[in-house]
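With one protein chain withheld, the remaining protein chains of the complex are depicted in position.
On to chain A.
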Amino acid sequence: MTGKPPLLPDLSTLPDVAEIAQITTWLAEAGLASMDLSNAAGARLRLTVAPSPVTPPPAAPAPAETITATAPYFGHLALRHPLRAEPFAPLGATVRKGDTIALLTLDTLQVPVTAPADGIVAEILGQEGALVGYGAAILSIRP
């Protein structure tokens, strides 16, 4: 043995407060969360380092299951073409990115709402005939 002091105290007795403080500092520096000390007599000491104030970034949210088509302008929502019986994109319909899925009407102006992705229409979010604002959710698509 060298004359160096031991890295860890003799565990035949449990460490005193100053030694505990030193050990926790080592734990934190090593990036360890906790350690358990025990001796033959069955005495047990568990040290847990408090989480550092800089919390790790939360796990990225799970990828959205659906993509929402939003209004590119404001106007009265028409989910079907005025001259047709069938909606542009009824529930369950297959749409391709860029397809017209609804119209916004203002006076004589008609602004198409288009599908942001290929997929199946999962939910109709806008109400037929309602005045919807810019960015309003019209329907969702499951890619």
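Keep in mind that, in the parts below, a contact is a pair of C-beta atoms (placed from the backbone, for glycine too) under 8 Å apart; a residue touches a chain by one contact, two chains touch by 3 or more; residues count from 1.
To be clear about the criterion, contacts and distances are computed from a predicted model.
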Ask   = Quick one: the chain not pictured, UniProt calls it what, "Menaquinol:cytochrome c reductase cytochrome b subunit", "Glucose-1-phosphate adenylyltransferase", "Biotin carboxylase" or "ABC transporter ATP-binding protein"?
value = "Biotin carboxylase"
Task = Decide which residue listed in A:A78, A:L103, A:V121 or A:A136 touches the omitted chain of the complex.
result = A:A136
Inquiry  = Which parts of chain A face the unshown chain closely enough to count as touching?
reply    = 73-76, 106-107, 109, 131, 133-136
